[in-house]
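Written out below as structure tokens is the structure these notes cover.
The complex appears here minus one protein chain, its other protein chains still in place.
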Amino acid sequence: MKGLSPGILFFASIFTGNILLTYFLGMCSFLAVSGKIRTAAGLGLAVTFVMAITSALNWAVYTYILVPLGVAYLTTIVFIVVIAAVVQLLEMIVERYSEGLYLNLGIFLPLITVNCAILGAALFMVIRKYTFIQSVAFGTGSGIGWLLAIVALAGIRERINEEKIPPALRGPGIALIISGIMAMAFIGFSGMVQIQ
Amino acid sequence: MKRTPDEQKIHGNFLPGAVTRDGFLGSDSRHIHDIVLEDSRTMERLGLSAGEIADRLQFFLDEGKKGLEAPVVSGAFTVHVEWHKGSLPCPFGETGLHPKIMARLCSNQTGRCIRFSQMNIHLIRRHGFFEGIGSPLRLDPEELAAFLELRK
Partner (left out) sequence: MDNGIIATVAALSALNGFLAWLLVLAEKWLADYGECTIRINGERSVRVRGGLSLLSALAGEKIFLPSACGGRGTCAFCKCKVTEGAGPLLPTELPMLNKKERAGHVRLSCQVKVKRDLSVEIPESLFRIREYQAEVGLIRDLTHDTKLIRLTLVDPSEILFKPGQYIQLESKPYEKIRQKVMRAYSVASPSSETKSLDLIIRLVPDGICTTWVHRHLKQGERVRFIGPMGDFCLHEGEGEIILVAGGSGMAPMVSLLAEIREKQIRRKVTYFFGALAKRDLFYLDEMHTFEKDIQDFRFVPALSSPAPDDVWNGETGLITTPLRSYLEKENRAAAQGYLCGSPGMIQACIKVMNACGISEDRIFFDPFS
């Protein structure tokens, strides 16, 4: 989409078009890893890293390989392959440089591959015909938006007293209700910027 | 169900040679979680909790320990306990070690005996795990409840 400044796009993808709270993408690890702020922040940063890099890579692959060859119908599969490779790389980096985080995240690190927020951001970029800079801004911003949402949820969950919640709603139940309320709050941002 | 590397490592602990010689699964090919689930359904049907069964077994084990390896008569049962040196880690991967205490509990009336260890009591109480079918130390919850006269 020509004309939209990357800066505005970056800001918008964090607040007005938050990939998690507005589009509800990337919910499963969001609900599962939002117990502690530290781990949530670690996962959020990992997702941001993956989204930023895969946005750039996927844009390049789409523009210079898929479109010229006329195989745009393979977009989804090829994007997934690229995302999977980047996540593998990330796993190795985390294991080497932050063993504590690697152990805390456990299975959720490789699960980033199937986090639909990442594929979603890549496909949005294609549908909305962003340029390279716009894609990177959008990807990074979406990642930070996701990070913001998960850290906020973790912060809230760490503070609520689970004792006062009816047993049936503890855990995922209350997490979804909180997410819904957070999403409603973010609706307040809508209309500030049009990014579609 | 595809297993994560963590789960595969834990499953490995249940095989022969990892913690005990015969392992905990016998010829059972089910996933450990499935074994626990089915046994828990049996216990629900019987109206018993894992804690109750574990308590009863622990009672007999403690009585047997007093005998310093000589058989001890306790009510309608005779229990013979051996306490070997060393300890074993829980196959589920928790921290903490369990002493190698083995008990042989026999009914004075019928002469039938069951064998269990301190580790078994921990596995039942904490994990609801009665070992896989075909394992020499498997304690089937239904038979166990009947033998220990726990049925309500």
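The first chain written gets the first letter, and so on, giving A and B; residue counts start at 1 in each chain.
Here, a residue touches a chain if its C-beta (ideal position, glycine included) is under 8 Å from a C-beta of that chain, and two chains touch if they have at least 3 such contacts.
Remember, predicted model here, so these are calculated numbers, not experimental data.
Taking the complete complex into account, the chain left out of view touches A, B.
Contact with the chain not shown here comes from a single listed residue; of A:Val71, A:Ile107 or A:Met192, that residue is A:Val71. Mapped onto chain A, the footprint of the missing chain covers residues 61, 65, 69-71, 74, 78, 81-82, 85, 88-89, 92-93, 95-96, 99-100, 103-104.
Although one chain is not shown, part of chain B still touches it, namely residues 15-18, 20-23, 65, 67-71, 81-87, 89-90, 93-97, 99-102, 115, 117, 136-137.
We adopt the following convention: only the chains that are shown with their structure count from here on.
Mean C-alpha position of chain A lies 46 Å from that of chain B.
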